[in-house]
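One structure, pasted below without further comment.
Just one protein chain is left out here, and the rest sit where they should.
We call the chains A and B, going by the order they appear; numbering starts again at 1 in every chain.
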Amino acid sequence: MEDLLAYLHFVVLPQFIDALIIGVALALVALGLTMIFGLLDVINLAHGELYMLGGYAAFTLLGWGAGYWSALVLVPVLVGLVGWALEELGIRPLLPRADRAIVTLLFTFGVSLIFRDIAQVIWGTETRSVAAPLTGIANLAQVFVPIYRIFVFGAGVLAIAVTWWLVYRTQIGAVLRATAVDPSMVASFGIPIRLVYGFTFLYGCGLAGLAGVLLSPIYAVFPTMGHDFLVMAFAVVIVGGMGSIIGAVVAALLLAQVQGLASLWIPPVWAETLVYGVMLLVLVIRPAGLFNRLGEA
Amino acid sequence: MLQAQQQAQTTDIESRPAGTVAGRLLRAVRSGGSNSTLLRQIALVSLLLAAIFPLFGGSFFTRLAIEALLFGCIALSVDILLGYAGLLSLGQAAYFGLAAYVAALMYLHVTQSFWLVLLTASASVGVFSFLLGAVAIRAKGVYFALITFGVAEILSKITHNTRAIGGSDGLIGIPVPSIRLLPGLEIEFANNYVFYYLVLGTVCLLYLGTRRILNTAFGSVLRAIRDNSDRVPYLGYNPFWYKLLAYVMAAQIAAFGGLIYPLLRGFVAPHLFGFEVSTKAVVMSLVGGVGTLIGPLMGSVIITFLESVVGSYTERHLILLGIIFIVFVMFLPDGLCGLAQRTFGAGRKVKP
Partner (left out) sequence: MIRVIDLSKSFGALRAVNHLSFEAMPNCITSIIGPNGAGKSTAFNLIAGTLRPDSGRVELEGHDVTGEPAYRLAKLGVARSFQITNLFFGLSVLENVRFACQSLESRNRFLTRLDRLSAPVRRATEILEEFGLDESADQLVGNLSHGDQRRVEIAICMALTPRVLMLDEPTQGMSPAETAEIDTLIKSLAGRVTVLLIEHDIDLVMNISDHVIVMHQGRKLFEGPPNEVRASPAVREAYLGAEHAAA
């Protein structure tokens, strides 16, 4: 009994806390993906590269002597603007097409290839590290957690809370939710849909940028980081239900735990495979995911 | 003017005795949808160019052309699904990779008989595609794309993580066997030119066979499914079986490419299952023209050569691929065949 408690305390609990932090960051990336899909029917395959861009932007800004805290504010805005430009220049002209789900997916895939290669041209292929602004380790009931990770967790939770508040408690959110259900209806109220779509991209991609900055001191920055993370974020969005805000958060926390805890007992590479297994299982049993789409209650 | 010429050509073909092999082949090439005349000409010109290519190509480019044809098989299989059944598969490389691994393992550990390997690879892909298809086809729209994507990703991870089948290094040193085509007639894969014409011939047969199958009642159901899947059941067809059959058939074609690949390169690796290969196949069909069958094969040749040429100057060839991708998605959604049709063709517009 004592052994079990000790095992839970010193082996399982630290892993749980680690996975919780990853889960929150994952939720930030997945939130953007799911919002964009919910409103525009667009699967943004470049989303992972925007997350990567967030990491590199932080690395560059810090290299120029900017402080971490100013990067934390600036980078999401920059990445958001890149996302907004993508929407404005590439996605919008494709939306009237009947097969828009497919063509926008292909378009964003093309963008992801370009971004990934540009990153290698500018920053090289080697892994770049970013110094954490907070050092020190907290002792939470004998579990030692770096303070920066606690900060990441807090910042992530705050961003998720703000997103939730924005979508469900504000006028903008009401417009977003209405647009997800029936854009032509919203347009008939005289609300410019293009601004709604632009904002969705700006905000969603900004979240990916934020995740990029937050995680860069933990995982460092490298060109394929976006791709690896995107596949995981997709699993999250699929499990949570494409277009569901709550689903993205719940599934991100859940899958991060599946991966984190499973890797206690099976090799970590197989834990990752297990996550996709869970995703597939959900797709088979409930193809539309665990939660409903934005606007459908 | 052009129309009249085409007319003359058509009657010319028809007046030939139907019994000869040439006559039959010509008729097979000829059959097709309403806008088939130009596509037929494109196909014939491509075949002609492909047939004389090794005379100029040299052995490096001949081998590259073989690779283009093998990847063309994945593009063709993407096109069957996207261009005819309206299903976007982001995981067609799964079947290419599966066949490649099965073939490699068979050659390394079990047998040198090409036919036995063909049978095993084809059967395993058949079973796998049937099971996965039955699950994936129930999901609608983008979910189909996501499921196929997910499964290919899992297969890629599994091969990557399994030491017994080479892990991340893949399998190397696959022996190059010879095929007994007929008793007494052995074909050596070691000879590049023999290899090339063998693959070219088989890909032609696959193309013609696909064309023939899609130009039937079965094919017309697929086209209706692409146009309006929800209406099909009310006319007495169960779309599920038609889509599943198309899916299994497409998987077999991709598998053929994978089956030959280890013989060409002598190795297999997890990246053959990967997202890059799957999506590249989508780019290839997009560049050539979705729904044309010949387009994807052309697209594969273009992309493979472009990548190789650009790749010899810089490692950053993904940018080029991405730009081509975006240009075609945004400005040339019906691909090069569509462009040709608009430039030379009179009459109907290509279906997207």
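Just so we're on the same page, contacts are C-beta pairs under 8 Å (C-beta built on N, C-alpha and C of every residue); 3 or more make two chains touch, one makes a residue touch a chain.
No experiment lies behind these values; they were computed from the predicted model shown.
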Omitted chain's touching partners, listed by label: B
Among B:Tyr143, B:Tyr237 or B:Phe267, the residue in touch with the chain that has been omitted: B:Tyr237
Which of B:Asp169, B:Glu186, B:Asp227 or B:Glu315 contacts the chain that the document leaves out: B:Asp227
Chain not shown, touching residues in chain B: 31, 212-213, 215-221, 223-224, 226-228, 230-239, 351
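Note that in this section only the chains that are shown with their structure count from here on.
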Distance between chain centroids, defined by C-alpha means - chain A, chain B (Å): 35
Footprint of chain B on chain A - complex, ascending: 41, 43, 90, 93-94, 97-99, 101-103, 105-107, 109-114, 116-118, 120-121, 227, 231, 234-235, 238, 242, 267, 269-270, 272-273, 276-277, 279-280, 283-284, 287-288
Sites on chain B touched by chain A in the complex: 82, 88, 135, 138-143, 145-147, 149-151, 153-154, 157-158, 160-161, 275, 279, 282-283, 286, 315-319, 321-326, 329-330, 333, 352
